[in-house]
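A single protein chain has been removed from this complex, and every other one stays in its place.
Order of writing sets the chain letters: A, B, C, D and E. Residues in each chain are counted from 1.
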Amino acid sequence: MKLYNVKLLTVTCEILAQKNVIDILTKHDITGYTAYEVEGNGARGLRGQGLKNEKNVKVEVIMQEEKLQDVIEEIARTLFTNFAIVLYVSDVGVLRTEKFV
Amino acid sequence: MKLYNVKLLTVTCEILAQKNVIDILTKHDITGYTAYEVEGNGARGLRGQGLKNEKNVKVEVIMQEEKLQDVIEEIARTLFTNFAIVLYVSDVGVLRTEKFV
Amino acid sequence: MKLYNVKLLTVTCEILAQKNVIDILTKHDITGYTAYEVEGNGARGLRGQGLKNEKNVKVEVIMQEEKLQDVIEEIARTLFTNFAIVLYVSDVGVLRTEKFV
Amino acid sequence: MDILELIQSNLLTPIVLFFLFGIIAARIKSDLKIPDAISEFLPIYLLAAIGLHGGIEMRNTGFEAMFVPMMVAIGMSLLFTLNHYQILRRLGKFNLFDSYALASTYGAVGAVTFSVGLSFLKNQGVTSEGYLAAILAVLEPVAFILAIFLTNMAVSKQIKNKKKSLGEIDSSESELEMGVTETKSNLKQVLHESITGKAIVILLGSIIIGYIIGEEGFSSISIVFDELFTGAIVIFLIEMGIIAGQRLDDIKKVGVFLISFSIIMPTFNGVIGVLVATVLGLSLGGAVMFGLLLASASFIAAPAVLRHAIPQAKPSLYITSALGITFPYNIIVLLPIMFMVSSVVHNEGSIDLFHYLSEGLI
Amino acid sequence: MDILELIQSNLLTPIVLFFLFGIIAARIKSDLKIPDAISEFLPIYLLAAIGLHGGIEMRNTGFEAMFVPMMVAIGMSLLFTLNHYQILRRLGKFNLFDSYALASTYGAVGAVTFSVGLSFLKNQGVTSEGYLAAILAVLEPVAFILAIFLTNMAVSKQIKNKKKSLGEIDSSESELEMGVTETKSNLKQVLHESITGKAIVILLGSIIIGYIIGEEGFSSISIVFDELFTGAIVIFLIEMGIIAGQRLDDIKKVGVFLISFSIIMPTFNGVIGVLVATVLGLSLGGAVMFGLLLASASFIAAPAVLRHAIPQAKPSLYITSALGITFPYNIIVLLPIMFMVSSVVHNEGSIDLFHYLSEGLI
Partner (left out) sequence: MDILELIQSNLLTPIVLFFLFGIIAARIKSDLKIPDAISEFLPIYLLAAIGLHGGIEMRNTGFEAMFVPMMVAIGMSLLFTLNHYQILRRLGKFNLFDSYALASTYGAVGAVTFSVGLSFLKNQGVTSEGYLAAILAVLEPVAFILAIFLTNMAVSKQIKNKKKSLGEIDSSESELEMGVTETKSNLKQVLHESITGKAIVILLGSIIIGYIIGEEGFSSISIVFDELFTGAIVIFLIEMGIIAGQRLDDIKKVGVFLISFSIIMPTFNGVIGVLVATVLGLSLGGAVMFGLLLASASFIAAPAVLRHAIPQAKPSLYITSALGITFPYNIIVLLPIMFMVSSVVHNEGSIDLFHYLSEGLI
């Protein structure tokens, strides 16, 4: 079966920024995503112990390359300054491109 | 240390399909995998709130390229129609290929 | 926005080896990482049911290619023999390389 | 107290109010949520408590009395499942898979509904036969097994017919055989899953343990497994309310037919259940619980079984109707109705029943 | 009993001891931790218990008595928030965002502190007015809404000034308008989030349910929602102690000014609160709880609201000071102080107050 090249965007950020990330996706007509709680360490210190609001979340989005630039640009512009956040992009192959706009 | 190229298959699906996915792996003599609960949104709507059975799971499998086609073919054929499921493949490097059949 | 190539190291290991992995990272001046509990199956059998200490954890580290070899060499040397552990490396693109030493 | 008063007084109990509260919390999109670990633990706890209680009762009363009601319950559950199927398939025009899935969801029983019923009776100062917990356990898989068996029969038949009409093509044949084999292993797997499913296992286990330890052995744990019971239901029903509330939007999608089915069918099954139980000699409270068993629909066990057994059926249909419509209806409206019916038939004999019923109900 | 004795006897209660124990466990880097699911569930449980209790009380006493104290509390919360802002911005030289975030964190209320207060009173054999739970619910969002409103006003003004000084550049203009629009939607969203936030929803819901069911309806769940209350606080405070202990290192970073603010401000607000409540006619215990509402800072709700509303503010400042300094100070030292003050003004009238106070405090 043929695998089609698409992009996987992964955003690791503080849990209270999850809504912001998903709002940005929605704005770009991307509805599919997968999310889960994680803990971690970074420039804003150890996160994930203690209060729920102080945890991190990973949001993963499979999307077409076309939309990628706009989405990461908006995330970078609106969230990088004030939130604990890390973002990376990788190449993946999928079977049904029509599922990922 | 040399890194050998293998494939990482990631299946995100409803939790009740996890058994089916792992059964398919077992059938192809693949025993190693990693799994964890996630939530998400897709064609079958928001998943992960509410009852445990309505959550998603991610199953990740490192495997040799040879087996990949058969495995994804069987997953696609038996599970794509009736289950909330997404599958993607990426390239990764490992140290001990003998661990991943 | 330009994406810079860096490496993503993923270590899946028994939860009691997490400290060892992070100590190795710290030793190589890498402080950023993301971690979360998972379950799985491998050479050391099914892990993740039962007692907390018998679970697995995934540790993900974005880092520059230069440090990668030293880090995986030390993990392999000190942990491969005695612990349930799997490690793989993939290529990802990030916006801010300065965050990942 | 007439039926409306009884419904009203039931409406104002903590259990029902916190359930409604959960629905409202979900509707105003609050982030209120009982953490998963708690809401996964509570049904296990409730079933253990029900089982222990039932087992202790059975030790006092013996379990010979249980067999006739149990057999009747199994028979009625099978009959009702078949009846549901006919109604859903013929009148509701649902496809074969959805029809069987829904039929068995309503033929099966709801353990949470059962817990609420026990609390309701406690509140009314009425007891019920302990062996009903055993009937709850036995009834769990019955409807599923029937539905799965019939679905697989129907699928096999379809495949055979297709095969005939296409002529005997070799490659197709092997595929067909594979299909039938899969079906068989399917049923076997589902049987195993039903019987080893956590609900049945904890329920049966606790019944047996309750039977062994009796009142005396229970005393050291009665504070946890008896006194905390109602409070635990309240906490669980907050979460059930939230989940039901999140599903309210989906109710539009299930259609008017299924909505009506989700209200009329339990009423019918439940009232018949109360009457039959009365004839069998169960007590006032016992008849209510017997009726509730038949009226209730399964919404925790159903998806676990049906997603594997009939994956073609849409879970949004059976979960939404069972949890979003039937469960609230059962605990708020039908429980008092059945209590009223049972009171009537227990006090006045069955002669005036239908006369009285029509008065009480309308 | 003089104030030091009271502080000492308060120090030796299970609640305070287990909190201190949590701090020590964190300091010696123990891996002790109450699992997340439990520590997320406990505040919901505590608020439900507080609400039910308050609602039942209000059913007994009516709620007319509530309005004046509630209005006064709202007014004081707003006034105090403005006061905090001036102090933080002018004396503390914090930037606009941190000033407003901190101002509202201390203007808002802490539900956990409230729970501990109720237990403290129980321990002293003193009751308080049930409607204080309702004031707790209403007070939750007030300070945040004010701070967010003022922050947005200030940001708009800054932007307008910038715009003026730069002349009317087109591209910049559209950006500005976007900024203002975002700000508005921001406020709207925060309003919604505040009001549908889980704390308020469960608290208000439980008050209403408590009001409806009364003592009688409560009896079946009183073991869970009343008798387990203090034990549940103890377990929750172990975790709060651990989290506070993990933050002790950060205290150095918040600076001497904020440390002093985190102790002096609650003392001032709290004592004023006790006095005002006494004038308003609240009971000895009621005045303490009223003071505690004003003295307490929010550390569970605050981050959830402020990270969205004023993302530019540093959470390390407001969480650390509220949880790491003010909370321990409030439950260990200020609570007994306010109790002493309230005892004095309730027994001896307000004439000797300041004389007595100065004796008692110093």
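The definition used in the following text is that contacts are C-beta pairs under 8 Å (C-beta built on N, C-alpha and C of every residue); 3 or more make two chains touch, one makes a residue touch a chain.
From a predicted model like this one, the values you see are computed outputs, not experimental measurements.
> Over the full complex, note down every shown chain the hidden chain is touching.
Looking at the complete complex, the unshown chain comes into contact with C, D, E.
> So one chain is hidden, and I want to know which residue out of E:Asp2, E:Glu227 or E:Asp249 touches that hidden chain in the complete assembly.
Missing-chain contact among the listed residues: E:Glu227.
> Give the residue, chosen from D:Val68, D:Ile223, D:Ile264 or D:Val279, that touches the chain omitted from the document.
Counting the whole complex, the residue in contact with the absent chain is D:Ile223.
> Consider the whole complex, including the chain that is not shown, and state which of D:Ile24, D:Leu82, D:Ile209 or D:Val333 touches that chain.
D:Ile209
> Which chain D residues touch the hidden chain?
Touching the chain left out of view, chain D contributes residues 35-38, 40-41, 44-45, 192, 196-198, 201-202, 205, 209, 212-213, 217-218, 220-221, 223-225.
> Can you list where chain C touches the absent chain?
Residues in contact with the chain left out: 14, 16-17, 19-20, 45, 49-54, 81-83.
> Which residues does chain E use to touch the chain missing from this display?
Chain E touches the chain not shown through residues 12-14, 17-18, 21, 24-25, 28-38, 119, 122-123, 223, 227-228, 230-232, 234-235.
The criterion applied here is as follows: only the chains that are shown with their structure count from here on.
> What shortest step count links chain B and chain D in the network of chain contacts?
The fewest steps needed to get from chain B to chain D is 1.
> Name the chain pair with more contacting C-beta pairs, choosing from A-E and B-C.
B-C
> So what's the Cα centroid distance for chain A and chain E, whole Å?
34
> I'd like to verify one number: the distance from the centre of chain C to the centre of chain E, where each centre is the average of its C-alpha atoms, in whole angstrom.
41
> Which integer distance in Å separates the CA centroid of chain B from that of chain C?
Spacing between the chain centres: roughly 20 Å.
> Return the residues of chain B touching two or more other chains; collapse runs of consecutive numbers into ranges.
Touching at least two other chains: 36, 90-91.
> Give the residues of chain E that touch two or more other chains, as numbers and ranges in rising order.
Within chain E, residues 36, 40 contact more than one other chain.
> For this entry, which pairs of chains touch?
Pairs of chains that touch one another: A-B, A-C, A-E, B-C, B-D, D-E.
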